[in-house]
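Shown below is the structure under consideration.
The complex is shown incomplete by one protein chain, all other protein chains being positioned as in the whole.
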Amino acid sequence: MRTKSNIFYQFRAPSPRQLIWRQFNDNPIVVTAYYVLAIIMLAMLFAPILAPYSPEQQFNDAISLPPAWHPEGEMRFVFGTDDLGRDILSRVLYGARYSLGYPLLATIIAAVIGITIGAWAGMSRGVQSSTLTHFLDVVLSIPSLLLALVIVAILGPTLHTVMIAITLVLIPQFIHSVHNAFYTERSKEYVIASKLNGCSRNYLLRRVIFPNITSVVVIQFTYALSTAILDIAALGFLGLGVQAPAPEWGTMLARSMEHMYLSPWSMLLPGVALFMTVLTINILGDSLHRAIQQQDR
Amino acid sequence: MFRYSLSRILLFSITLWLLSIFTFALNYWYPGDPLTNMSGVVGEMTTAYQQESINRAMDSTIFRQYGQYIAHLVEGNWGISLSTQEPVFTAMRHHLGASLELIILGSAVAIVLGLPLGTYAALRQRQWQDKLIMTLSLSTYSIPVFWFAQLAILLFAIQLGWSPIAGQIHPLYAIETQTGSILLDIILSDVDYRGAAFINALQHLWLPTLVVALIPLTMLIRMIRSAVLDTLQLNHIKAARVRGLSDTTILFKHVLPTAIQPVLREAGLQFSVLVTNIIIVEVVFNWPGLGGWLVKSIFERDYPVLQGGLLCLAMLILVANFTIDLLHAWRYPQTRDVIDAD
Partner (left out) sequence: MSIILDIRNLTIALETPSGLTKVLDGFNLQLEEGEIHTLVGESGSGKTLLAKAILGFIQPKWRITADRLWWRQQDLLAMDTAQRRLITGQDMAMIFQNPASYLDPYLRIGRQLSEVIARHPHRWRGAQRRRQHRQLIVELLQRVGIDDIDAVCNSYPLQLSDGVAQKISVAMALAHRPKLLVADEPASAMGQYTRSQIYEQLFRLNTEYGMTMLMITQDLTTMMQQTQRLSLIYSGQLMEVGPLKQVLTEPAHPYTDAMLKMSFLDSTHPPKTKLPTLPGSIPTSQSLPIGCRLGPRCPKAQRICVQRPELTTVQQRQFACHFPLIEISPHE
């Protein structure tokens, strides 16, 4: 008997990725965040072209100059200068490397290491797995900044040690979330079905489970990135991170703190830059999270 | 519950043990002489140093050294500060009091404001009130706390003059430090200008408290909102509606108790975020707490102090996590088995 079902218009449900994309595009705030982040990234890459001056160039005739819209401001320094007569805009543009580029690098390294260990741990059972879980619980309950502080105290405050500290601090977070995702995914029916089909452990890990935890990894990545940015900036702010005269945003803020009475504007641009970067990353991560949650419903 | 508590206590002691090994190992990793890093006694040739070396069994095996280290910790002999020559343990108690004051007040503000705001946002889902609360909380959540502290000082202390810039109390009010918590100290002291001192302390206190509370507050709002929304979708809430219960009854007797559960489970994480902020806020406001003390000790390479601060903060977090765990298991008994199974 021929079935008549093929005369119906076949409705094709959109794939998960399409759904997420749709949800993304629906929300104007998310689209804005997406573009703002892209602009910040571009500004970071092309800082030498965009910046009007070198970040270390000191103008002795223009010390602590207010921004251009202020009556005393000058057009050549749009956002004013700091107490050594350096152009704030140029410093912030160059500073994006320290405050966004290095955290990005640290997060990528931490992600690669963390995901590998997490996946391995997620596939193992018994004592091995539970020891790791409890150990991670302990490490994670200690704030990342505190751990980073201890590492800096051992190795001394330089750019390298800050990078090492931040990477080390982020790894447990990745291990934890990937491990948990693997753990819940592993006992689901579809994995059992593949196991019964005789798939190898390696195949299970890469082809069966991993595609299903991509969302967890992506969310964790955005979360880790914003933590890394804030932690590097916080270390810089405390004077234990990237050392002056590097135009790191946290260090710039710490410097502006000393001149709060005289030139309050010097904390404007670095703060806004930091805030916008973290905000856009958070918005993207948040909406991704929500899109994935919506799918599960 | 008894079995559960026992297993948690066991886990807690193992954690403390790991922590002690970690801090013990740090003494060897820090630059300089391990014994000096541990005890704060300087000068290899002095008799005090020799004496301390015998006390801490520095010539013996590493295990005996560890044993002596633990014994000293338990006795409250945490070494002396390299910069001030003060015993670390007594200094730590005062700093702990000051930090706890901020932590407790900050979390209280976060909970008192966060719970109703989060619930309100959930009940007004997708309406403008919800959108306003959520936009505000997402943006404040992304503000770096040190920048926010600076802005707050700039606005409230410098422009408006509602609050002093930094410190715990005006130095003219000579209040003897007993607990470290300024409000308690004023109450305990027997000076006759207590009222004025109290008001002055409050003026110093409110701004850092608000700054500390801000980030836990926004996280709490978001967590409560999503937990309440999830709970409202659950079948038993719908069933309660069909049974004709009023919205208020359902909210207070069914929705909130269920919604608090996931929030309470995450509260440990919130606490460590709070501690991170405490460290920075104390530096910005020059607050004599653990965080500022710790950061200063890193600058001064004052390792006994660094170790004391680290131990104290880590233990504070672990104790808070432990308490939250027990509270969670006590309030939501059916989650015990699940946690045990892990």
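For the reader, a short list of remarks on this structure follows.
Order of writing sets the chain letters: A and B. Residues in each chain are counted from 1.
Simple rule for what comes next: a contact is a pair of C-beta atoms (placed from the backbone, for glycine too) under 8 Å apart; a residue touches a chain by one contact, two chains touch by 3 or more.
Please read all numbers here as calculations on a predicted model, not as lab measurements.
Checked against the full complex, the one of B:Leu245, B:Leu269 or B:Leu326 touching the unshown chain is B:Leu245.
Summarising the interface, chain B meets the missing chain with residues 234-236, 238-246, 253-254, 257-258, 261, 332-334.
Heads up, the rule we're going with is that only the chains that are shown with their structure count from here on.
Averaged C-alpha coordinates put the centre of chain A at 25 Å from the centre of chain B. Interface residues of chain A facing chain B in the complex, by the touch rule stated above, are 130, 133-135, 138, 140-146, 149-150, 152-154, 156, 226, 230, 233-234, 237-240, 250, 253-254, 256-257, 260-261, 264, 267, 271, 274-275, 278-279, 282-283, 286.
Those residues of chain B lying in contact with chain A across their complex are 11, 14-15, 18-19, 26, 29-31, 138-139, 141-147, 150-151, 153-154, 158, 268-269, 272-273, 275-276, 279-280, 283-284, 294-295, 298-299, 303, 306, 310, 313-314, 317-318, 321, 342.
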